[in-house]
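Right, one structure below, let's go through it.
Missing here: one protein chain of the complex. Every other protein chain is in place.
== chain A ==
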Amino acid sequence: MIEDFPMQQIINEDGAIVDSDAMNDISTEQVKSFYYQMLRARMLDKKCVNLQRQGKIGTYVPYEGQEAAQIGSAVALGEGDWIFPTYRDHAATLTFGHSMRNLLLNWRGRPEGNVPPEGVNIFPPGIPIASQLLHATGAAWAEKKHGSDRVSLVYFGDGATSEGDFHEALNFGSVFNIPTVFFNQNNGYAISVPMKRQMKTKTIAQKGLAYDMNCLRIDGNDVLAVYAATKESVDRARANQGPTLIEAVTWRYGAHTTADDASKYRDQNESETRRETTDPLLRVQRYLQTQNAWNEDWLKTIEEDITDEIETAIAEMEAYPEPDLRQLFDYVYDRPTWTIQEQVNQHLAVQGEE
(Lines give C-alpha, C1' and ligand atoms only; values in the text may rest on other atoms or scores of the structure.)
Protein backbone atom coordinates (compact mmCIF):
# COMPACT_ATOMS: atom_id res chain seq x y z
CA MET A 1 0.00 0.00 0.00
CA ILE A 2 2.86 2.35 0.79
CA GLU A 3 3.88 2.20 -2.91
CA ASP A 4 0.50 3.64 -3.82
CA PHE A 5 1.29 6.71 -1.78
CA PRO A 6 4.75 7.88 -2.80
CA MET A 7 5.93 10.91 -0.90
CA GLN A 8 5.38 13.97 -3.06
CA GLN A 9 8.28 16.38 -3.10
CA ILE A 10 9.34 19.52 -4.95
CA ILE A 11 12.60 20.42 -3.23
CA ASN A 12 14.65 17.60 -1.75
CA GLU A 13 16.84 17.58 1.33
CA ASP A 14 19.80 19.04 -0.55
CA GLY A 15 17.80 21.96 -1.82
CA ALA A 16 17.59 20.54 -5.35
CA ILE A 17 14.39 20.75 -7.37
CA VAL A 18 12.97 17.31 -8.09
CA ASP A 19 9.74 18.46 -9.72
CA SER A 20 10.63 21.26 -12.07
CA ASP A 21 7.12 21.59 -13.54
CA ALA A 22 5.85 22.56 -10.12
CA MET A 23 8.28 25.46 -10.05
CA ASN A 24 6.61 27.14 -13.03
CA ASP A 25 4.06 28.72 -10.71
CA ILE A 26 6.46 29.62 -7.90
CA SER A 27 8.72 32.67 -7.95
CA THR A 28 11.92 33.09 -5.98
CA GLU A 29 10.25 35.94 -4.11
CA GLN A 30 7.54 33.56 -2.99
CA VAL A 31 10.12 31.06 -1.79
CA LYS A 32 11.77 33.82 0.20
CA SER A 33 8.46 34.77 1.71
CA PHE A 34 7.94 31.16 2.79
CA TYR A 35 11.36 31.28 4.40
CA TYR A 36 10.44 34.46 6.22
CA GLN A 37 7.20 32.93 7.54
CA MET A 38 9.01 29.82 8.71
CA LEU A 39 11.75 31.78 10.41
CA ARG A 40 9.18 33.97 12.14
CA ALA A 41 7.37 30.93 13.49
CA ARG A 42 10.58 29.23 14.53
CA MET A 43 11.90 32.24 16.38
CA LEU A 44 8.61 32.64 18.20
CA ASP A 45 8.60 28.95 19.11
CA LYS A 46 12.11 29.12 20.55
CA LYS A 47 11.23 32.23 22.46
CA CYS A 48 8.17 30.53 23.93
CA VAL A 49 10.29 27.63 25.18
CA ASN A 50 12.50 30.21 26.92
CA LEU A 51 9.54 32.08 28.35
CA GLN A 52 8.25 28.82 29.78
CA ARG A 53 11.63 28.09 31.38
CA GLN A 54 11.53 31.55 32.95
CA GLY A 55 8.07 30.92 34.31
CA LYS A 56 6.50 33.68 32.23
CA ILE A 57 4.15 31.34 30.44
CA GLY A 58 2.74 27.94 31.40
CA THR A 59 3.39 24.53 29.89
CA TYR A 60 4.16 25.05 26.24
CA VAL A 61 3.80 22.83 23.19
CA PRO A 62 6.67 23.31 20.73
CA TYR A 63 6.45 22.65 17.00
CA GLU A 64 10.03 23.24 15.81
CA GLY A 65 10.58 21.09 12.73
CA GLN A 66 6.97 21.26 11.61
CA GLU A 67 7.06 24.81 10.21
CA ALA A 68 6.84 23.79 6.56
CA ALA A 69 3.81 21.59 7.13
CA GLN A 70 1.96 24.26 9.04
CA ILE A 71 2.91 27.26 6.97
CA GLY A 72 2.76 25.76 3.48
CA SER A 73 -0.78 24.64 4.25
CA ALA A 74 -2.00 27.82 5.93
CA VAL A 75 -0.74 29.95 3.06
CA ALA A 76 -2.76 27.88 0.60
CA LEU A 77 -6.01 29.11 2.11
CA GLY A 78 -7.85 32.25 1.18
CA GLU A 79 -9.52 35.02 3.10
CA GLY A 80 -12.67 33.87 4.83
CA ASP A 81 -11.65 30.23 4.90
CA TRP A 82 -11.57 28.44 8.22
CA ILE A 83 -8.82 26.73 10.13
CA PHE A 84 -9.12 24.36 13.04
CA PRO A 85 -5.80 24.00 14.81
CA THR A 86 -4.63 21.76 17.62
CA TYR A 87 -2.59 22.98 20.56
CA ARG A 88 0.57 22.62 18.43
CA ASP A 89 -0.36 24.64 15.39
CA HIS A 90 0.61 28.21 16.19
CA ALA A 91 2.88 28.40 13.17
CA ALA A 92 -0.25 27.87 11.10
CA THR A 93 -2.48 30.22 13.07
CA LEU A 94 0.19 32.90 13.21
CA THR A 95 0.57 32.70 9.45
CA PHE A 96 -3.18 32.75 8.96
CA GLY A 97 -3.45 35.99 10.92
CA HIS A 98 -3.68 35.20 14.63
CA SER A 99 -2.04 37.95 16.60
CA MET A 100 1.28 37.14 18.17
CA ARG A 101 0.20 38.82 21.38
CA ASN A 102 -2.86 36.63 21.72
CA LEU A 103 -0.86 33.51 20.97
CA LEU A 104 1.39 34.45 23.86
CA LEU A 105 -1.58 35.24 26.09
CA ASN A 106 -2.91 31.79 25.32
CA TRP A 107 0.16 30.21 26.90
CA ARG A 108 -0.06 32.60 29.80
CA GLY A 109 -3.38 30.99 30.61
CA ARG A 110 -5.50 33.89 29.44
CA PRO A 111 -8.86 33.39 27.77
CA GLU A 112 -8.06 36.20 25.29
CA GLY A 113 -5.50 33.87 23.80
CA ASN A 114 -8.18 31.97 21.93
CA VAL A 115 -9.62 35.02 20.24
CA PRO A 116 -8.53 35.60 16.63
CA PRO A 117 -8.70 39.01 14.99
CA GLU A 118 -12.11 40.07 13.70
CA GLY A 119 -12.93 38.38 10.40
CA VAL A 120 -10.24 35.74 10.72
CA ASN A 121 -11.81 32.32 11.10
CA ILE A 122 -9.58 30.42 13.47
CA PHE A 123 -11.21 28.13 15.99
CA PRO A 124 -9.78 27.86 19.51
CA PRO A 125 -7.21 25.06 19.46
CA GLY A 126 -8.61 21.55 19.77
CA ILE A 127 -7.42 20.05 23.04
CA PRO A 128 -9.26 16.69 23.16
CA ILE A 129 -7.58 14.75 20.39
CA ALA A 130 -9.46 14.62 17.05
CA SER A 131 -12.51 16.47 18.34
CA GLN A 132 -11.87 19.43 16.06
CA LEU A 133 -12.16 17.39 12.85
CA LEU A 134 -15.92 17.29 13.13
CA HIS A 135 -16.11 21.02 13.75
CA ALA A 136 -14.19 21.52 10.54
CA THR A 137 -16.62 19.43 8.52
CA GLY A 138 -19.52 21.17 10.22
CA ALA A 139 -18.26 24.64 9.46
CA ALA A 140 -17.44 23.81 5.86
CA TRP A 141 -20.78 22.10 5.46
CA ALA A 142 -22.43 25.32 6.61
CA GLU A 143 -20.44 27.29 4.03
CA LYS A 144 -21.65 24.92 1.37
CA LYS A 145 -25.25 25.28 2.51
CA HIS A 146 -24.84 29.06 2.51
CA GLY A 147 -23.73 28.76 -1.09
CA SER A 148 -20.28 30.23 -0.47
CA ASP A 149 -17.11 28.69 -1.80
CA ARG A 150 -15.21 28.91 1.47
CA VAL A 151 -13.47 25.83 2.73
CA SER A 152 -12.11 24.59 6.02
CA LEU A 153 -8.77 23.04 6.85
CA VAL A 154 -8.20 21.02 9.99
CA TYR A 155 -4.90 20.05 11.59
CA PHE A 156 -4.33 16.86 13.56
CA GLY A 157 -1.53 14.48 14.45
CA ASP A 158 -0.86 10.84 13.66
CA GLY A 159 -2.22 9.78 17.04
CA ALA A 160 -5.50 11.51 16.34
CA THR A 161 -6.34 9.00 13.63
CA SER A 162 -6.99 6.41 16.36
CA GLU A 163 -9.93 8.31 17.77
CA GLY A 164 -13.46 7.68 16.59
CA ASP A 165 -13.94 11.36 15.78
CA PHE A 166 -11.34 11.12 13.02
CA HIS A 167 -13.30 8.38 11.28
CA GLU A 168 -16.63 10.03 11.84
CA ALA A 169 -15.35 13.27 10.35
CA LEU A 170 -13.95 11.58 7.25
CA ASN A 171 -17.20 9.72 6.83
CA PHE A 172 -19.34 12.85 7.08
CA GLY A 173 -16.93 14.68 4.83
CA SER A 174 -17.24 12.12 2.10
CA VAL A 175 -20.96 11.34 2.44
CA PHE A 176 -21.91 15.00 2.21
CA ASN A 177 -19.09 16.01 -0.12
CA ILE A 178 -18.00 18.66 2.33
CA PRO A 179 -15.30 21.16 1.31
CA THR A 180 -12.74 20.30 3.98
CA VAL A 181 -9.06 19.57 3.82
CA PHE A 182 -8.02 17.07 6.50
CA PHE A 183 -4.41 18.00 7.10
CA ASN A 184 -2.46 15.44 9.03
CA GLN A 185 0.98 16.19 10.41
CA ASN A 186 2.60 12.85 10.88
CA ASN A 187 5.50 13.62 13.17
CA GLY A 188 6.08 9.99 14.04
CA TYR A 189 5.06 10.18 17.67
CA ALA A 190 1.99 10.72 19.80
CA ILE A 191 3.74 11.77 22.99
CA SER A 192 5.73 8.57 23.61
CA VAL A 193 3.95 6.21 21.27
CA PRO A 194 5.63 5.70 17.88
CA MET A 195 3.49 5.45 14.79
CA LYS A 196 3.92 1.69 14.44
CA ARG A 197 2.33 1.24 17.83
CA GLN A 198 -0.46 3.65 17.03
CA MET A 199 -1.55 1.95 13.81
CA LYS A 200 -0.54 -0.93 11.62
CA THR A 201 -0.89 0.94 8.35
CA LYS A 202 2.33 2.34 6.95
CA THR A 203 0.64 5.48 5.77
CA ILE A 204 -2.11 7.68 7.09
CA ALA A 205 -3.07 8.71 3.59
CA GLN A 206 -4.46 5.24 2.87
CA LYS A 207 -7.07 5.66 5.58
CA GLY A 208 -8.87 8.03 3.22
CA LEU A 209 -9.45 5.20 0.75
CA ALA A 210 -12.05 3.65 3.02
CA TYR A 211 -14.02 6.85 2.66
CA ASP A 212 -13.58 7.00 -1.08
CA MET A 213 -11.73 10.23 -0.67
CA ASN A 214 -8.93 11.96 -2.49
CA CYS A 215 -5.87 11.21 -0.38
CA LEU A 216 -2.19 11.90 -0.70
CA ARG A 217 1.11 11.70 1.11
CA ILE A 218 3.58 14.52 0.92
CA ASP A 219 6.96 15.52 2.27
CA GLY A 220 5.85 17.71 5.12
CA ASN A 221 9.28 19.29 5.45
CA ASP A 222 9.11 20.63 1.93
CA VAL A 223 7.17 23.85 2.18
CA LEU A 224 6.62 24.01 -1.57
CA ALA A 225 5.23 20.48 -1.78
CA VAL A 226 2.95 21.26 1.15
CA TYR A 227 1.80 24.49 -0.43
CA ALA A 228 1.18 22.92 -3.86
CA ALA A 229 -0.69 19.89 -2.51
CA THR A 230 -2.81 21.92 -0.14
CA LYS A 231 -3.59 24.53 -2.78
CA GLU A 232 -4.77 21.82 -5.13
CA SER A 233 -6.91 20.24 -2.41
CA VAL A 234 -8.36 23.60 -1.44
CA ASP A 235 -9.20 24.30 -5.09
CA ARG A 236 -10.89 20.93 -5.41
CA ALA A 237 -12.91 21.58 -2.28
CA ARG A 238 -13.90 25.03 -3.53
CA ALA A 239 -14.98 23.50 -6.82
CA ASN A 240 -17.29 21.13 -4.93
CA GLN A 241 -15.12 18.12 -5.66
CA GLY A 242 -15.09 17.02 -2.06
CA PRO A 243 -12.69 16.64 0.82
CA THR A 244 -9.06 15.54 0.74
CA LEU A 245 -6.92 13.77 3.30
CA ILE A 246 -3.33 14.95 3.23
CA GLU A 247 -0.63 13.16 5.16
CA ALA A 248 2.33 15.49 5.61
CA VAL A 249 5.28 13.49 6.87
CA THR A 250 7.34 15.62 9.20
CA TRP A 251 9.39 15.60 12.38
CA ARG A 252 9.33 17.52 15.62
CA TYR A 253 12.76 17.98 17.15
CA GLY A 254 11.80 18.57 20.72
CA ALA A 255 9.62 16.98 23.33
CA HIS A 256 5.85 16.73 23.15
CA THR A 257 5.52 19.62 25.60
CA THR A 258 7.84 21.45 27.98
CA ALA A 259 6.55 19.10 30.68
CA ASP A 260 7.67 16.01 28.80
CA ASP A 261 11.06 14.29 28.62
CA ALA A 262 11.50 12.94 25.10
CA SER A 263 14.73 11.12 25.93
CA LYS A 264 12.64 8.51 27.74
CA TYR A 265 11.19 7.17 24.53
CA ARG A 266 13.26 8.38 21.62
CA ASP A 267 16.88 8.92 20.78
CA GLN A 268 17.43 12.65 20.96
CA ASN A 269 20.67 12.37 19.00
CA GLU A 270 18.71 10.96 16.13
CA SER A 271 16.35 13.87 16.38
CA GLU A 272 19.23 16.32 16.27
CA THR A 273 20.95 14.63 13.30
CA ARG A 274 17.72 14.98 11.42
CA ARG A 275 18.26 18.68 11.32
CA GLU A 276 20.79 18.09 8.58
CA THR A 277 18.41 16.11 6.42
CA THR A 278 14.90 17.19 7.19
CA ASP A 279 15.01 20.74 8.42
CA PRO A 280 12.44 22.72 6.47
CA LEU A 281 14.32 26.01 6.75
CA LEU A 282 17.71 24.62 5.85
CA ARG A 283 16.32 23.05 2.73
CA VAL A 284 14.89 26.33 1.48
CA GLN A 285 18.12 28.10 2.35
CA ARG A 286 20.06 25.54 0.29
CA TYR A 287 17.69 26.02 -2.61
CA LEU A 288 18.02 29.79 -2.48
CA GLN A 289 21.79 29.41 -2.39
CA THR A 290 21.69 27.34 -5.59
CA GLN A 291 19.69 30.17 -7.15
CA ASN A 292 22.16 32.77 -5.89
CA ALA A 293 19.19 34.29 -4.10
CA TRP A 294 20.46 33.78 -0.58
CA ASN A 295 21.89 36.78 1.14
CA GLU A 296 23.20 37.01 4.68
CA ASP A 297 22.26 40.68 4.94
CA TRP A 298 18.70 39.85 4.06
CA LEU A 299 18.69 37.15 6.72
CA LYS A 300 20.02 39.59 9.28
CA THR A 301 17.39 42.16 8.42
CA ILE A 302 14.48 39.77 8.71
CA GLU A 303 15.88 38.32 11.92
CA GLU A 304 16.00 41.79 13.39
CA ASP A 305 12.48 42.57 12.24
CA ILE A 306 11.16 39.36 13.71
CA THR A 307 13.01 39.90 16.98
CA ASP A 308 11.40 43.32 17.25
CA GLU A 309 7.99 41.91 16.50
CA ILE A 310 8.41 39.21 19.16
CA GLU A 311 9.74 41.62 21.76
CA THR A 312 6.81 43.94 21.15
CA ALA A 313 4.35 41.08 21.52
CA ILE A 314 5.99 39.96 24.76
CA ALA A 315 5.85 43.49 26.11
CA GLU A 316 2.16 43.63 25.20
CA MET A 317 1.57 40.31 26.89
CA GLU A 318 3.32 41.44 30.04
CA ALA A 319 1.57 44.79 30.13
CA TYR A 320 -1.80 43.19 29.52
CA PRO A 321 -4.29 44.05 32.27
CA GLU A 322 -4.86 41.44 34.96
CA PRO A 323 -7.55 38.93 34.07
CA ASP A 324 -11.04 39.87 35.04
CA LEU A 325 -12.97 37.13 36.78
CA ARG A 326 -16.17 38.35 35.17
CA GLN A 327 -14.95 36.89 31.89
CA LEU A 328 -15.59 33.56 33.47
CA PHE A 329 -19.22 34.24 34.29
CA ASP A 330 -20.17 36.55 31.46
CA TYR A 331 -19.45 34.06 28.73
CA VAL A 332 -20.86 30.84 30.08
CA TYR A 333 -24.33 31.70 28.82
CA ASP A 334 -25.69 34.48 26.70
CA ARG A 335 -27.47 35.67 29.82
CA PRO A 336 -26.18 34.43 33.17
CA THR A 337 -28.53 32.03 34.90
CA TRP A 338 -29.61 32.89 38.44
CA THR A 339 -27.23 30.23 39.77
CA ILE A 340 -24.29 31.98 38.21
CA GLN A 341 -25.47 35.43 39.18
CA GLU A 342 -25.76 34.29 42.76
CA GLN A 343 -22.35 32.69 42.66
CA VAL A 344 -20.72 35.90 41.43
CA ASN A 345 -22.40 37.86 44.18
CA GLN A 346 -21.35 35.39 46.83
CA HIS A 347 -17.83 35.34 45.49
CA LEU A 348 -17.58 39.11 45.54
CA ALA A 349 -19.06 39.27 49.02
CA VAL A 350 -16.21 37.17 50.38
CA GLN A 351 -13.28 37.90 48.08
CA GLY A 352 -14.16 41.47 47.09
CA GLU A 353 -13.48 43.14 43.77
CA GLU A 354 -9.70 43.27 44.26
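Everything below uses one rule, namely that a contact is a pair of C-beta atoms (placed from the backbone, for glycine too) under 8 Å apart; a residue touches a chain by one contact, two chains touch by 3 or more; residues count from 1.
Everything below uses one rule, namely that contacts and distances are computed from a predicted model.
**Q** Mind telling me which option in "Membrane bound protein complex subunit mbxJ", "Sugar ABC transporter ATP-binding protein", "RNA polymerase sigma-70 factor" or "Alpha-ketoacid dehydrogenase subunit beta" is what UniProt lists for the chain we can't see?
**A** Of "Membrane bound protein complex subunit mbxJ", "Sugar ABC transporter ATP-binding protein", "RNA polymerase sigma-70 factor" or "Alpha-ketoacid dehydrogenase subunit beta", the absent chain's UniProt record names it "Alpha-ketoacid dehydrogenase subunit beta".
**Q** Out of A:Met1, A:Val175 or A:Val332, which residue would touch the omitted chain in the full complex?
**A** Looking across A:Met1, A:Val175 or A:Val332, the contact with the absent chain belongs to A:Val332.
**Q** Return the single residue from A:Met23, A:Val120 or A:Met199 that touches the missing chain.
**A** A:Met199
**Q** Using the touch definition up top, pick the residue from A:Arg110, A:Lys207, A:Arg252 or A:Arg283 that touches the left-out chain.
**A** Here the residue in touch with the unshown chain is A:Arg110.
**Q** For the chain left off this view, which of A:His146, A:Lys264 or A:Arg335 is in contact with it?
**A** A:Lys264
**Q** Which listed residue, A:Asp165, A:Asp219 or A:Asp279, touches the chain dropped from view?
**A** A:Asp165
**Q** Taking the full complex into account, what residues of chain A touch the chain not shown?
**A** 58-59, 87, 108-111, 113, 127-131, 159-160, 162-165, 190-193, 197-199, 259-260, 264-265, 323, 325, 327-329, 332, 337, 339-340, 343, 347, 350-351
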